[in-house]
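Every protein chain but one is kept in place in this view of the complex.
Labels for the chains are A and B, by order of writing; each one numbers its residues from 1.
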Amino acid sequence: MSRLAWRNFVNKVMLSLTAVCTLLTVSTLILILGYLIWNGGKSLNWAFFTQLPKGPGEVGGGMANAIVGTAKLVGLASAIGIPIGFIAGIYLSEFGGVTFPFIIRYVADLLNGVPSIVVGIFAYAIVVLPLKHFSAWAGSVALAVMLIPVVVRNTEQFLQGVPQSLREGALSLGASKWRTIVTVVVPASISGILTGIILGVARIAGETAPLIFTSFGNQFWSSGFNEPTSSLPVMIYNYAISPYDDWHRQAWAAGLVLLALVLVSNILARGILGRGTAANRA
Amino acid sequence: MSSSAAVSPPSATGAKPTFFSRLKGGDQVAYLITLLFASIVLLIAVLIVYVLWQESSLARHKFGFGFFTSQAWDHNEENYGALPFIYGTLLTSFLALLFAVPLGVGAAIFLAELAPPKISNALTFMVELLAAVPSVIYGLLAIFTLVPLMRDYVEPALKSTLGFTPLFTGPAYGVGYLAAGAVLAIMTFPFIISVSREALLDVPREQREAALALGATRWEATWQAVVPFAKLGIMGSIFLGLARALGETMAVTMVIGNVPKISASLLSSGYTIASVIANEFAEASSDIFRESLIFLALVLFLLTIVINGAARLLIIATTRKGSS
Partner (left out) sequence: MKRQTVVGLALVAGLFGTLALAETHIVAAGATFPYPIYSKWFSEFKSEKGVEINYQSVGSGGGISQLTQGTVDFGASDRPVTDAEIAKMKSKPVIFATVLGGIVPTYNVTGITKDMKFTGEALADIFLGTITKWNDPALKALNPGVNLPNADIVVVHRSDGSGTSFVFTDYLSKVSPQWKSKVGANQSPNFPIGLAQKGNEGVAGLVKQTPGSIGYVELNYAVQNKMAYGEMKNAAGNFLKADLASVSAAGATAKTLPASITNAPGANSYPISSFTYLLIPSKIDDAAKRAAIKDFLSWMLVKGQTYNEGLDYAKLPASIVASEQKLIAEIH
């Protein structure tokens, strides 16, 4: 084989290999989705959404309390985390000097990388132990700690994308700085900020590890936010490792519901509002 | 808290002459409010470090550096060591990268260099969805698909072909280091693909065109001119994936076998830092047991911070280079 033919051969092989890599990774997604939809679809029924869990070994029942529980946990975590993250993001983009914003930015990135199980220990120590009981509050605090850095960095990033000329225009018309931010800068970047918030919320909705010893579990409805609260991810974990066929069935159903929730919000957020990359979510 | 107080005065004092006028316009108020919320971010981080440090003091004092070299995990003797967990965490993450790096970088090259932009964007979008799938769902899938596959086909095949090495000995459980590494690989490659692709796309066109003009094949242009240019960004993506793999909890807990032992064989069961905390934290009855787990959490925290910090620096370095 001539040198040129060899080089062309290598070219073809390597290029095909990269295509194979792509095929493998994309087909993983299709397999995951397909398998989950197949198994989950088979297992989903009306009772899953309306009934409380049945005891071990009993057939039937559902995860109504875990669905509501996840909504409560995520809702409360959002109520805590989004304002903090959003306003801190405004600080970084609009008010910051040099040193302190640098520290905040760096710390937000570090917080973003803290393993979820460590956040669980943190919430256990600052909420569960002093209050002497497991609660939705504790779980929500843990989830909020995971949400805040995502919102901070994302808000900052999109605010900074707003052209300087817009700000100067508003300021030259005599608007104060905060009025400019509220009426010009934030509206100009709101779709990007919302995208980031939705992605962040979708991410915490699927978190399991920080909830195991904070929101704990509950086979009944939990009233208010001061009681142990059932959540979909923890139920999936408990049911998946159990020996009961009916619990496996329900774990698949719960997996499908959770995945649908997460994927739909991702697709909505990124398809309609804009694009984010894995880097600024990581 | 204290450090935020230490940093904010310069700007506050600098604004003093106009403080009241600015307060009137609301700017100073807005500044103070946003500063307060930004400080909460710092406060949380300080609290996390404080809790982990403070609540592990008993274990730190009792075991000291011996904690990192001891293999004991004995509740009866109250003797705890971190080595099996550190080993398991590093080994599974290493295995994950072993699968994920070639796959991820390969796919990123295809998506950035070869695929038409529309297809590339659509495929990247799908891959990024993979990054959004919750960990527990990977665990669920792994228990019922990956583990039987490993046990019935992959591991027996490895044993019969490579069984002479110590890496592939012992019974084929299905669960163990190898299964955990495979799950982690699937969980990390979306990050590698997505970030590496961005880095490759940031490489100036001239780089590629110059190489092609000199008669390089498409592959040679990519591998010799484009990839080296994006090297730092690709490294960054790998570190990012590594940081995620190190801290990953649920999916690993469900497939690693949960045994605090060190084994050379990739087929055997093990444990990781995150999964031992998930399994044992709620039942840690003695102080030293609980504090040893928090000590482990501290180790994991520091490990991920170092890796994440490195990843961020590398990514920042390439983005600057790419845009300049």
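As a working rule, a contact is a pair of C-beta atoms (placed from the backbone, for glycine too) under 8 Å apart; a residue touches a chain by one contact, two chains touch by 3 or more.
Because the structure is predicted, anything quoted here is derived from the model rather than measured.
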Omitted chain - touching chains that are shown: A, B
Option from A:Val141, A:Val185, A:Ala202 or A:Val262 whose C-beta touches the chain left out: A:Val141
Identified contact with the non-displayed chain, of A:Ile67, A:Ala125 or A:Ile148: A:Ala125
Hidden-chain contact residue, picked from the options B:Leu47, B:Leu83 or B:Ile288: B:Leu47
Residues belonging to chain A that touch the chain removed from view: 55-57, 125-135, 137, 141, 216-220, 222-228, 238, 241-245
Chain B residues that touch the omitted chain in the full complex: 47, 50-51, 54-55, 57, 73-76, 143, 147-148, 151, 171-175, 257-259, 269, 279-280, 282-285
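Just so we're on the same page, only the chains that are shown with their structure count from here on.
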Partner chain A, residues of chain B touching it in the complex: 3-4, 7-8, 10-11, 25-27, 29-31, 33-35, 37-42, 44-45, 47-48, 51-52, 55, 102-107, 109-111, 113-115, 123, 125-137, 139-141, 143-145, 186, 189-191, 193-195, 198, 217-220, 223, 237, 240, 243-244, 246-250, 254, 274, 277-278, 281-282, 293-294, 297, 300-301, 304-305, 307-309, 312, 315
Chain A to chain B touching residues, read off their complex: 7-8, 10-11, 14-15, 17-22, 24-26, 28-29, 32, 35-36, 83-85, 87-88, 90-92, 94-97, 99-101, 103-104, 107-122, 124-126, 145, 148-149, 152, 176-179, 181, 199, 202-203, 205-209, 212-213, 233, 236-237, 240-241, 248, 251-252, 255, 258-259, 262-263, 266-267, 270, 277-279, 281-282
